[in-house]
Structures are given as structure tokens and as C-alpha cells.
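Working notes, beginning with the structure itself.
Certain chains of the assembly are absent from this excerpt, and the rest are unmoved.
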Amino acid sequence: MASGQTPRGAAPGLAIRDVGVAYGGRPILDRLDLDLTGAETTVLLGMSGVGKSTLLRRIAGLLDGPGAILAHDGQPLAGRIAFMAQSDLLLPWLTVAGNVALGHRLRGAHPDPGRIGEMLATVGLADAAAKRPAQLSGGMRQRAALARTLMEDRPVVLMDEPYSAVDALTRLRLQDLGLRLLAGRTVVMVTHEPFEAIRLADRIVVLAGAPARPVLDIRPESGKPRAPDSVEAQTLWRRIVEALGVEQAA
Amino acid sequence: QKMTVLLDWFVNPDHGPLYVAQALGEFEKRGLEVEFIAPADPNDPPKLVAAKQAEIAISYQPQLHLQVDRGLPLRRIGTLVATPLNALVVLADGPVESIADLKGRKVGFSVGGFEDAMLSAMLARHGLTMDDIELVNVNFSLSPSLISGQVDAVIGAFRNFELNQMDIVGRPGRAFYVEAEGVPAYDELILVAHKDTVDDPRYLAFLDAIEAAVQYMVNEPEKAWALFLQQNPDLDDELNRRAWADTLPRFALRPRALDRRRYDEFAKFLKHQGLIGEAEPAEAYAVELR
Amino acid sequence: MKPLASGLLTLAVLVAAWALYVDLSGIEPFLLPGPLRVMETLVARHALILEHLGTTALEIVLGLLLGTAIGCASALLVHSMPLVRRFGLPVLIASQALPVFALAPLLVLWLGYGIWSKVAMATLIIFFPVTTAFLDGLRRTDPGWIELARTMDAGRLALIWRIRIPAALPALGSGLRVAAGVAPIGAVVGEWVGSSAGLGYLMLHANARMQIDLMFAALFVLALFAVLLWLAVDRLLRLALPWQPDSFASDQGEPKR
């Protein structure tokens, strides 16, 4: 999949219908409705603790609660989602290569070692393939988790702050990598960096309030990737930061 | 023909005739191939014979009464030691000179099942009851508990062993023999078999071999001891030598012979003590092989 | 109400399996009596059995408390003092190899024939899983937490008390579950040291008297007690370690949420 723009199976849109999640009686999400267009990258932003990760985990099918997550094509979503959690969740007993191969192994498949090597090389971990997670730096761990997610090659990809622990240059490089490898897939990505959203998003959604609601939902007009110094980018930036600050009443 | 014989306990001079017979080839002569197995728990061999896991078990006459009473299909087919070995033992230099002195003292026992019955019979002769003493189960340390003063007397000690043991460590004991203190005489060590198999001709051959061995032992005590040691080299010590000498006169010279009255009387005794429900006639417990 | 009903059902099924085995195998009742006979004896002799259970239960509880205390203390000592580790650890391990018959005369000499010689034997059996599991937990503390504590100038004691011990509590819990499982047999073995009461004594005595039904009735009560004790300890441990993930909490193999 080094060049792999076409995921196996077309990327479905997602219908988030009337979804709720509560922890100990406190609703984090409540009757949330959102339609995500297929093959688009939606970037989620919001204040820390607003419920972004909760929404992503709900979409991934990891949380119970009222409402439903449906694919627009009517097929079940199971087996079509790759999920990169906010913490790296690397397995300490596996090497980096073993961690990247995990999905295949879990499905009883034999991953192509060449492809693992390629994937590690693209995230800059070619030298670290045989290392254990404990021997990695924070950014290296995140990149290993990213490689594992991309290795999954799924039409729907959910990523929770995938580039937060790497330096600015590596971040740009990984963003480009994502643009290339995730093109044609339905991507939902959480980020805290407005310029990252501006650079990568087909659609930007800012959540605010408790329970969380979209307070900003825009599709930038120009094509991506977008440079941070255009007028459009500056305007988007201001609107995002403004929306982040909204304290919405339930 | 193979046979498995379960000993009552670890190999010791009580088992002399078995090993001497083996060494003399008395079993072989009669076409028997005998294997001895020593258990860790003397309660197991009769059960295993009753379950047909072995042909013969060494057991004790009092136990046999209890076992038959609980419905175990067992019969005594022969006798190994024809007198009681059990005794009540106190320290020779201790304060207990007669059983009457036990009043208010501690008596240790190692659970065998009928110590309290014997004890209460012995006490009764001296006007005491079980309430006058304190019974303590000392399990693994019969003579140590006596020597170290944890108890004032022990019941269940074997006169041919524990007395010698105590003597050897310099704390000689004094024994009150159970059959002299109101307990009917009984056969300490007997051979039991499943009641449905008592006609097995191998048993007769087996007992013939034992008889031959006992005769040899009486005639040639030194040689017999050497034969026994040859088979059990780790028993070559002072204690076993003494025990051998003390046990020799107690082996049944006629192992097949059955004293019916002993069984009748002992059954009555146990019934009287409340340990068995019915005192059966001797035939219910023992057979005499012909 | 719900767990009680479910527990009774479990018991019923297991007893039925036992009855079935006894029936089908035709095993001799003096080797393994059927549940019906055992239950009859249990009912008939319940006063006797309960009285002996009281003694044994006391030994179990004392052994468990002492074993836990000694186990925790020895794990802490072995972990924090290299000298103790060198000389103490072998002693702890060797202590497990001591059979009751070798120890019995010594225990009686030191502690007499009262309850304490039995509790000592039970404690000896119970403390080892506690020590080993707790020690393992203490060894495995996340090095990041240790480093954090060091930058905070934690003293040796504070480090152990506030970091290593809480971090090792789940492992200790694991050891306590083993300890709760072996505590009943520990008490029974303790009663071999020499006793005149307790279920172990009762069983030994019944066995010698060929009262096999009574022995199994006592054994049944002991086993039931063991299971209840274990479940109680398990429940307590779950409550005591709320931050600990536990896939049983949902009563399903895999969490649904």
C-alpha cells in the first residue's frame, strides 16, 4: 500500500444518530446527530475534556449507549474501521514490528514483512523495528501506533491526536503521509492544533459544551493541503479558536 | 503368580516373617511372586484390599472389627503377631506408678480409632473414667511428647518399639500392658483378604511360606536377622536390632490357626465400648484356611 | 437473593455430578460414599460437625490473618533489605519444604498443644503465597513512578509506602486469593500437629474408625467453607482495589463496554 490510495471497499459515509454517552450519570454526549460524508476527512476540535475521544470511541463501537452509528451504504461497520487511540496502546512484549503487525496477527493473517518494513520506514522507524516500546521516545511510540493504524488499511479511519507528540517537521511529513495514504477513506481525526485541522480537513467540526454539540461545522473552500498563511487559513483559525471558547448550555 | 501385599506401615521388624520368607525363597518355591507395598497411612491397606486393589493387607484385629462393622468385605486369613503390642507407656522415673496415678493428667494418643476404648477399660479397673484425664492427640510425636513432658502418658505405643526408643535416648519408659489391664487379648497384626476371595489357593501357599519363615526365625534368629537386613539395609541400627529381639517371641507360630474365642470376646468388648453396632460371631471376621 | 439462588444452583449441579459419578462408576462406598449417604450423616451429626467447624474456622481466620501479616512483612523485608534477601529468602523457600511431621514435635515444644501450634502450622502454609506474590508486585513497580518519586525527594520509606506498596496491591490481592484457597487445608494440616478438635481431627478420627460417611460429611462442610471464604475474599479484594481493571466485574469474559 506504499502508494495505496484505494482502500479495499469504498469508503462509506457515517450517520451518527441520536447518540448519547454518559459516565456515572453525567452525560458527555446527548442526542448527538452528525452525518459524515464518505471518503472525506473530518477534523474534530474542542476543549480538553469536552468529549472528542468519547465520540471517537463511540463511533469505533467501544462504548455503549443510546443511539446508533450507521454506514450510509447500509452495510455493518464492523471490520471496516481502524482506530488510533489517544494513548499509544503499544503492547510492551512485542517489538515495534510486532506491534505494527498486530492487526493481521489478531485476524490470523500473515502480514507481509516487506509491507511492515515499508510502513515503518514511512514513519521514520526503520531502525527501530526490533526495539521494544520501552526503548522508544514518546514521539517514536506515537509513530509506531500510527504505522499500526495505517497498516490496517481500512476504509474508515479514526485517529485521536495522531501527531501530537512529534516535532514540527516530522509532523508536516506525517501529515503529508496521511494525506497520501488516507486519500479516499472516511477519516475522523481529533486534533488540538487548528492549523493542522485547516491543513488537512475537508470538514472542520468544533465541539463545545456539556453535553458536547458541534458549535462550528465548516467546509473550507480551497483544496487541501492548505498553507497556514493564506487569508482563508487565518480566518478559519480565528473562527476555530472563537468556537473553542464557546461555553454552550445543554 | 503375582500377589500384592500391603503392609500396615513402614517396613519394620514386625514384618520379619514376610521378608525372611522372601529371602528364603519360600514364596518362589510355591509359585508366588509377592510384592510388598508400604503405605503412609495404616488405614488405607484394608480399604484397598476391600476394593480389590491388592490381595492381602496387614492390619490390626481391633481395626478389622470396626471395618467389618462398617460393611467392608474383609476377612482375616492369617495372623502375624499373636499378642497385643499396644501399651500405655509412662516415663520410668516419672510420677505415674500405677494407672490410678493418671487422675488429672494428660494422656497422648495417635489417632488409631480405638485408643479411647482401651483407655477407658484400663481406667475403669482403677476406678477412673475418661473424665478424670485429658486426652491429647499427639499424632506424629508419640514418644517425643512423653519424653519432653508435654504429656504424662501415651496410649498406642508399641511395646517392642517405643520402649526401646526411649531406652536408647536415655529416658526409659514403663509400660502398662493392655491385656493385663482389662482389655481382652487380641492379635495385633493380622493378614486380611477380600471375603469373596478367601478360597484363593494362593493364600494358603502364602501362609505356608510365612509359617516356614517363622519356624526358621525361631530356629535361626541370627541368620534370620541377617536375611531381614539384607533386604532392608537401612534398618541396621540399635533400635531395630532390639525390636527384632523383642518381637521374635510374639510371631504367630501357626499363622493359619484361628482362635475364635478371641474374636468373639473382642467383638463383645468393642460393642460394650460402643465402637461397633453388633458383636458378630468370629466367622464374620475371620476364616481358617484349610 | 440472586447470587444466593445461583450459588445454590451451582451446588445442586455439583452434588448431582457427584451422585452420578458414584452411581455410574459403582465405586465402593467406603472409598467414596454417595452424596445422599453423606447428607444423611451430615444432618444426623450436624451438631458434632459444626462444633469442630468452629475450631477449624477460628484456626483458618487466625492463620489467614497471621499469614497475611507475616507474608506482607517478609515480602517488604526481603524486597527492601539486600541482606535479608540474601539470607532470608532461602529460609522462606526452605520453610515450604518442611513437612508437618518433622515440624510437629518442635511446634508442640515451642507452643504447646493449644490452638497456637496449629495456627503456626497453618500460617506457615498460608504466608508463602502472600510473600511471593507481594514480593513480585513490589519488584515490578513501573520505573517511571519510582523516578518521579525520586525527583520528589521521597525517602526510602515513603517510596515504599506510597508508591511500591499501592502499586503492588493487585499482586498482593492475587496472593491473598491463593492464601484464601489454601487456608482451610492449612488449618487441617495444622491439626495433624496434634489436636483434639477441629474438622481435620474429626476427619482423621472418622477415617481411623472407618466412619467414611462422617469423614466425607466433614469434608463437604470444609469444602463449602473454603469456597465461601474464597468468594468473600475475592469480593473484598474487588471492593478494595476499585482502580483495578477486572473483566469479572461485568460477569462476562470480555467487557461489552
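Per-chain residue numbering starts at 1, and chain names A, B and C are given in the order in which the chains are listed.
Simple rule for what comes next: a residue touches a chain if its C-beta (ideal position, glycine included) is under 8 Å from a C-beta of that chain, and two chains touch if they have at least 3 such contacts.
All values derive from a computational prediction rather than experimental measurement.
K.L.:
Since just one copy per chain kind is on show, how would you write the full make-up of the complex?
P.N.:
Copy numbers over the entire complex come out as A x2, B x1, C x2.
Following the convention adopted for this analysis, only the chains that are shown with their structure count from here on.
K.L.:
Among the chain pairs here, which one is joined by the most contacts?
P.N.:
B-C
K.L.:
As a test of understanding: of all chains, whose mean C-alpha position lies farthest from that of chain C?
P.N.:
Between chain C and every other chain, the largest centroid distance is to A.
K.L.:
Need the central chain here, defined by C-alpha centroid distance to the all-chain C-alpha centroid.
P.N.:
C
K.L.:
With chain centres defined as C-alpha means, what is the inter-centre distance between chain B and chain C in Å?
P.N.:
Distance between chain centres, rounded to whole Å: 38 Å.
K.L.:
What is the distance in Å between the mean C-alpha positions of chain A and chain C?
P.N.:
That gives a centre separation of 49 Å.
K.L.:
What positions in chain A touch 2 or more of the other chains?
P.N.:
none
K.L.:
Which positions of chain B touch chain C when the two form their complex?
P.N.:
Going through chain B, the ones touching chain C are 43, 47, 50-51, 63, 66-67, 69-72, 108, 111-114, 135-141, 144-145, 148, 150, 275.
K.L.:
Considering the complex alone, what residue numbers of chain C touch chain B?
P.N.:
Residue list for chain C touching chain B: 28-31, 100-101, 104-105, 108-109, 112-113, 192-196, 201, 204-205, 207-212.
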